[in-house]
Each structure stands twice: as C-alpha cells, then as structure tokens.
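Omission of a single protein chain aside, the complex is shown with its protein chains in their original locations.
Just so it is clear, A and B label the chains in written order, and each chain counts residues from 1 on its own.
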Amino acid sequence: MAASRWVRMGAAAGVVTIFLALVGLIGGFTDVYLIGDQIVFAGLMLVLPAFVAGLVAAAPRVEGGERHEMQLSEAMKAAAVAGAVAGVTFALAVVLADWIGAERIRTVFLNVSPQLMEFVNFGQATGPGALIIVAISALAGVIGGALRVAPRSVRRPVTAAVMVTLVFGFLQRVIPIALDQLKLERDWLYSPEFDGLTWIGAVVVGAVAAGFSVLNARFGERLRGGLARAGGQSGPAISPARLVAGLVGLALLLVAPLLLGSVISEVLGTVMVFALLGVGLNIVVGYAGLLDLGYVFFFALGAYSLALLTGATLNAYGIPPEPVISGHLNFYVAIPIVMVIAAAAGALVGAPVLRLRGDYLALVTLGLGEMVTVLVGSPWLVPLVGGPSGMRGITDAAIGGLAFRDPQRFYYLALAFVGLAAFISWRLATSRIGRAWTAMREDEQTADAMGISTTRFKLLAFAIGGAIGSLGGALFAVKIGSLTPASFQVLVSIQVLGLVILGGMGSIPGVIVGALVLVGLPGLLREFEEYRFLAYGAAVVAVMVLRPQGLVPNVRRSRELQDEERAQDEWAKAVEEGETSPEIATASGATT
Amino acid sequence: MAGTEAPRVEAVRLSRFEQLPWRRIILIILGIVVIGVVGVGATRTLTLGKAEGGYSAGAWRDFVVQGTAQGAIYAMIALGYSLVYGILRMINFAHGEVFMAGSFGSFFFADAYEKSGFLDRDPILALAIVTAVAIGVSVGTAVLLERLAYRPLRNAPRLVPLITAIGASLFLQNTFRGFFGPQPYGYPKPVVLAGNITVLGVPVQRIQLLVLVVAVICMTVLQWFVSTTTTGRSMRAVAQDREIASLMGINVDRVIVTTFVIGGVLAGIAGVLYSLTFEQVQFTMGFKPGIAAFTAAVLGGIGSIGGAALGGFVIGLLQAVGPPLILTGFGIPSVFSLKDAFVFLVLVLVLVFRPGGLLGTGEAEKV
Partner (left out) sequence: MKHRRWFKAFALLAVLSVVAAACANDSGGGGGGGGGGVDCATVEFGCVEVGADEAINLGAAQVISGADATLGQDQVNALELALDHLDGTFDQKDGTLLDHPVKLTTEDELCSAEGGQTAGTALAADASIVAVIGTSCSSAALGVADKLLGDKGILLISGSNTSPALTDPALHNPFYARTAHNDRIQGAIVAEFALGADLGAKTAATIADESPYTQGLVGAFEANFEAGGGTLTGSEQVDSEDTDFKPVLRSLAEQKPDVLYFPIFVAACTLIIKQAAEIMPDTTLIVSDGCLSSDTLKNAGKAADGVWASSPDLSAFQTNEFYSGEFIPAYQAAFGSDPLSVFHAHAYDAANVVFEAIKKVAIDNGDGSLSIPRQALRDAVFATSGYKGVTGTITCLPTGDCATDVTIGMFLGPGWPVEGGKGDTTAKYTDTKSLDDVL
C-alpha cells in the first residue's frame, strides 16, 4: 500500500536524523549560524532528512512500466506523512533519551550532550519539545513534497535559490574576505555579529540565483541551438549554463588568490596539488579503467625524489644532515628527472601486476602504497630520507628572483602545472592511445581480440599517470618546504580516488570540481574537520549508487555507466509517446 | 581486376628478439633472485651468534606460535571476504569495519559484565552473551551494507561496487568514531583466560589456544555447511552462475543476504576473540586486520574457503617469522618496522607466479 511506503520513508529519515545526532553533527553545531541568528547548521541537519523524505515521497513512481505522477493532494499527503513519521521517530528517540537520562547514554554515545538535548527539545520540556519536532518535521516534509510536485518552472528557480543561498551561508569565511579585498560593502550580506548571512543578504542571493535559473530556462534552448550553429559542431552542444559556468570557473580560478588573500590561497594551493594528482589518477582509473588504490606510491616517490635531487637535508637527530644520495639541481631541471623516475618505477612495478584482474590489482596497488609509506618512515632508510622526522630545506622553485613558496605564487605555479597536465591528459584522451584505452575499458576481451596489446596500454597509463602523480608530489614538497612520512598515508590514495569519482571519472573539469569540493571545502570549513572522512565515505557511496558518472560527467563514461538505465529510460519514453506497448512480448514472440 | 583480389596480408615476422619467451625468462630470473635473497638472508640469520642478534630456538618457536594465533584471527575474517567474493565477485572492502563493529558493540556489554563481576563469576555465559551481541552487530552492519550499498549496484561495472565499498568502509569507521570517540577502550579479559598453558611442551597463551580452537571449529562447520546443507549448495550454485541458479528457483537475493550474514557471524566471533587477545577496541581497529585478511584471502585463492584459511595462517606467520628470518641476516635495523612491506612483497610475488593465489588454478581469470 502506498501509505506504508511513505511511513517507511519517514522512518528511514527519522533514523538518519538520529544518526546525525549521535555522530555529533547536531549537538556540536548549534552555534554555527547560516542565516541571521535563527537558521543554524544544527537546525538544518535536524530537518533535512524529513525534507528529503517528503521530496522522495511525493516523487512520481514507476510501477509496472508506467510512470505515475502524483495528484497534488495525494503528494501533499504523502509528503506530510513521511515528514511527520520522520519527526515522530526522532521525537521518540529524544523522549527515550530524556527518560533514560542523557548522562547515562553519554557514557556510551559521547555526543548526547546537554547542548544537544536542549537543542532538540527546543529549550522546552520533553513533551512540548517532541511535539515541536513532529510539527517541524512534518512541515519540512510538506515543503519537500511541494517542491517536488511544483511545476518545473517553479521548482528549478526555488532549488537554485535555496542551494546557492546555503552555499553562501557555508562559505561565510571565504566570501567576506573576497568582498573585503574588492573593497565592497559586506555588512549587508554577512552579519558581523553572527558570521552567517543576514536575512536581507539571503533574500538577495536567493533572488539572483532564481533569476539566473529562470533566464536559463527561458533562453537556454535558443542559446544552445545558436551556439551549436555558430560553432558548427557536430557533437552534442554544451548547454549555455555549462559554458557560462565553465568560463566563470576558469576566470575564478585565475583571479581567486588575488581576491581572497593568502590564507585561502594556501588552501587553494593544496586543492591544486590534489587536482594534479587527480588528473594523473584520472588517466589510470578514468581512461584505462584500472583500479589503483596505491597512488600515494607516486606521490611519495615524486616528493622525496625532488627533495633528494634538489639538496634537501635530513631532520633526524644525531645523524649527519646530508642524505646518502643528494643532488643540487635546480627545480626545473629536477622535475623532468623526477617524472622519468616515476614513470620508470611505474613501468617496473606495473609490469608484473597489471595483468591481474581488477580486484587483485586493487589489492596489489594498495600494498604498493603501504610499502612506500612503511619504507619512507623506516629506520632502515633513515640515512636516505630521514625517517619519521623527515626532511627539510626543499627548494622554493625560484626562477631568478621569483620564488614560489608564497601562497599566492605557489597557487599559480600549481595551476600552471595542472594546466599542463590537463593538456597532456586531454591530448592523450583524444589520441589513438586514448581510443585504445576506451576500447580496453569497455570490453577487455574484445579489445584483446582486436589486437590491442592490453598489457602495453595499461602499462602506459600506469606510467604516465604515475609521472603526473610524482609531479604532484614534487609540488607538494615545494609547498610545505619540508617532508614527513605522516603526509604519505594510504588515506591520500583514497582521497584522490574520491575526488576523481566525485568529479566524474574521465572528466578533467570534474577532477577540479572534485578537488575543490573534497579538499577545498574541508580546508575552508575548519569546524567540520572532524567529519571530513565521514562525509567522504558517504559522498563516495552516494555518488556511486545514485550518480556514478560524477558531478561533471564525461559524456562517454556516463553512457557506459548508465547503459542499462538509459535503455530503460528510452523504452519508458517510447511507451509514453505511444510508440510501444507496455506489455511484454506476446506469447508468439511478436510485439505490437 | 584490382577490386576482385583479396587484399594481401603479409605474414608478420617476429624478430629473434620478440620471439623469446620474455615472460618466462623474467619469471625464472625473478624466481632465482627471490630464492637467492631468501636463502642468503635465512642462512645468515640462522648462523648469527647470540651476541650479534641471532635468535634462539625458543624465539623461533614463539614466533611461530604468535604467527599462528594471529593467523587464526586473520583466517576467520578472510573467510568473510572469500564468501562474499565467491557469490558476488566483489571485494567487500568494508568487511574490516564489520569486524570492528561487532567488537565495539560487544565492548559495552563486556565492560558492564566486568564491572559487575559477572564476567569472572560465569565466564562462559558472559562470553556467550557478549559474542551474541558482537555477532548481532556485525551481522546487522553486513546486512545494511548489502542492502544499501551493494544491492543497487549488482549489475554495475566491476569498478563501481569496489569503490563503493571503500567509501562504505570510511563511512563506517568514522561513524563509530563519531559515536564513541577516537580513544581506545580497554576490553576486559576474564581471569580464566589469562596466563599460559602448556601444549605439547610449548607454552601458549590461553587466549591464543582458544582462538585457534574456535577458528578451526568455525572453519570446519562452515565447510560442512557449504557442502551439505541446502542453503550451502544454493550458495555454491549462485557462486557458479547467478542467472541459472535463479532460473532453477533459487532466491538469489536471499542467498546473497545469507552469505553476508555468515560472513558477519564469523567477523563477530573474530571480533570478540581479537578484543580478548589484545584487550583493546578502537575505531581504527578494523583497518589493518581487514587489509591483512583481504591479503590472506587473495593469497590463498579468493573464493575458496580453504584458500582463505590457508592464506590467513600464512600471513600471520609471514608477519611474525618473515622479518626476523630473512631481514636480520642483511643487517637491516629494526626488522619488524618493515613487516607490512614484507607481507605485501610476498603477496605480489605470489601473484606474479600464481595469479590465482596459492590454491587457485594458476591461471589468471581474464574477466
């Protein structure tokens, strides 16, 4: 029965809210203001699951090959029920917690703090508090449902408005700095007292976002056609929204450090290093389809070889500071050598393992990453790389008098390298090699049968990806100026993989977006540092289950990943348009 | 006339250079190098005098015992990896966290029982309850994983569920960190399990003996289950060919869930044993044993129960015996700091020579 479905959704949402509370995302953020002094992050977390439940409950369903759109009243009912049930579930948990005693629960679940309890009870006693929760959740659900059944012309602008406003609210530490640098008034937008957006600012931002959305809807189609004609392209036209976004993004990338000051530039510098790593891993995972879980191998190799080639010294106590192998080359002379070393190492290490099937390869590459981590911190190699204390005195990549360790300068250096790597990567993708990779990735057996030497191409991907990874490592070393093994853990490999996936495998703009989201955001939103990997894990799972092609997909890859869904969608569309009957083929095998 | 002729295909002539069986030559050279290194290292270590850092017979005996005990735990966790792989052809990266979850879940009960004295008054009953809780939490986690993260991706390309598993692993780890904090908790050990016991003249810790016995029992029961019971046979059928099994009337979904449940049960038991051995739980405790067990499963030949068991013990022994035996001879300082690297090197070498693992077929499956 439909109602049971709504109840189940609501219950699931309620459980998610309980989860958020237990993990600390509510109790710890009751004083992070997003808008004015009323909308706090904790509040957002509290109602978001109910909102989503309402959204999903009111969604059209595909049943028996047919797509049922909900009637307005039914949809509202569904959303309200889902939201209310979410609220009831959570309220029950709160009541239970109050009854058992938050202090006792705290001995097990550390985040059931007095702060949390006060917040979820809205400062009231248990009974009224619970009722408020139910009411607010139901309201959130209804809003979600309303949004879902609203016509597209309403839904799109509202969604745009809300999302952009929230983003502005989150970036309360970043955007004001930019405004200050541009000498613009910021007090009307960001409240000096509460750090979040002011209500006026929120309304303005939302209105502007909604406006853009409406413009895109209205004129988007026409512009797209016009662009296609103007460009004389045969391929799929880029939507004007995407084009504008791309150009704006590019422009922002170029001017960001000048606008945002050195603190944020420093974070962006790290983002660029990871973007570089992402471009490299993208070749291995995105183009060639090899699951490499040990990318930190190349990262560390690049960092330490650069250090050794440019005369860095050891930090360890009680031993001579000069490493047993030490060169004193200029950064720009050392870089090609570093890349060659990494490519060679990649080829050497890859040769025996790349013929293994995907899962085995994953494990072996993971092991390689672990090995490198162990080796750089080991006592055995102390005379070479300094052990746990690491190395220092890494070159600042100076050209003449222009040094690059300053955050803004470094950012541009890194950006230049990212551009270079992206260019190489893009050229490869469109070359014969890239086509071989695509063939290999889509159907290895057939590619083999067609005479493509899969081993050779895999090795090539591995080596090139490794060379770019080592470039990232070298830049990282320059950025920090010293190296410790602590920076080269398995987690780095997983982070880079995460950003490649989130952004979209095989897509370079995707890699940059992924880096901005997964490396830039945590760097800028320092309060959420502790929840960084929780969000990573959830994001990776969510992306893989819901949208495996990532945020900024590579068109071809989306096709591969969603073949089946696309086929179904096309069939469903054909049914809608009356071209096919929804019934399965008749007994005689013929279709109408 | 030109159009009617078949195009001439020239015979490709390989040069002498390309004709050589390169792969085999490299393998042989590699094999010789490996045997050489191992031989030289081992001989030198064994001929070292006490003063230069050599080891007594007692030390070797202890290394073997320690490695075997640790290996038993790895074997139990590796079984979970192998089972899931056999059925779904995917590595459940988050299995280490399933293990951790059970252990952590049981901690609160174990702690309470120790404080009230129940643990020492009636250790068997107390431990039984604690294990039941661990199994419950592990199974719950495993089933949730399957339902939310893996089932939607049943038909996705190979890479996708693998990556999802990694994300799930991160997520679970940090969930437990969020719930319970980053610090280690001391897990209680009942008095009856403390201390040593002599078995065949060899002093063994009581808990190590328990781990070994329980592991062997579990593996035997599992082997029996898979070969004789209906569910077991259904599992093997699904592992062989999912579509045909489904046509034969087997409820594939249910079989898959059962597999995860069994893996969860084994992980839960392993979790309790592990915590009793080391007397500590922490949110990171699943990561290293997970990787070690995963390595063990692959080393032994993934998909096979015997392989997982063998792999587990081999990895345990490699960690405890490998570095002292081979690396000391080369004068490397602090050999145990390299034990993880050593194990992975062995894995890579095994896979080079036998791509299917030790008990595998010897041939790499292509897809």
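Of note:
What we mean here is this: contacts are C-beta pairs under 8 Å (C-beta built on N, C-alpha and C of every residue); 3 or more make two chains touch, one makes a residue touch a chain.
Bear in mind that the values here come from a model prediction, so they are computed numbers and not experimental data.
Although one chain is not drawn, the whole complex shows that of A:K77, A:R148, A:R186 or A:R409 it is A:R409 that touches it. Across A:G27, A:P49, A:G196 or A:P257, the residue that sits in touch with the chain not pictured is A:P257. Only one residue in the set A:N315, A:T365, A:S470 or A:S493 touches the chain that does not appear here, and it is A:N315.
Only one of B:T43, B:S116 or B:N196 touches the absent chain when the whole complex is considered: B:N196. Residues 50, 53-56, 59, 62-63, 66-67, 70, 182-186, 196, 205, 278-280, 282, 284-285, 287-288, 319-320, 323-324, 333-337, 339-340 are the ones on subunit B that touch the missing chain. Mapped onto subunit A, contacts with the missing chain fall at residues 231, 233, 235, 250, 253-254, 257-258, 261-263, 265-267, 270, 315-318, 321, 374, 377-379, 387-390, 392-393, 402, 404, 406-409, 411-413, 415-416, 419-420, 422-423, 426, 430, 479-487, 523, 526, 529-530.
Criterion: only the chains that are shown with their structure count from here on.
Centroid to centroid, with C-alpha atoms defining each point, subunit A and subunit B lie 31 Å apart. Against subunit A, in their complex, subunit B makes its touches with residues 30, 85, 89-91, 108, 148-149, 152-153, 155-164, 166-175, 177-181, 291, 294-295, 298, 302, 332-334, 337-338, 340-341, 343-345, 347-348, 351-352, 355, 364-367.
By the touch rule above, subunit A contacts subunit B in their complex via residues 19, 22-25, 108-111, 285, 289, 291, 293, 352-353, 355-360, 362-364, 366-368, 370-371, 374-375, 377-380, 444-445, 448, 494, 497-498, 501, 530-531, 533-534, 536-541, 544-545, 548, 560-561, 564.
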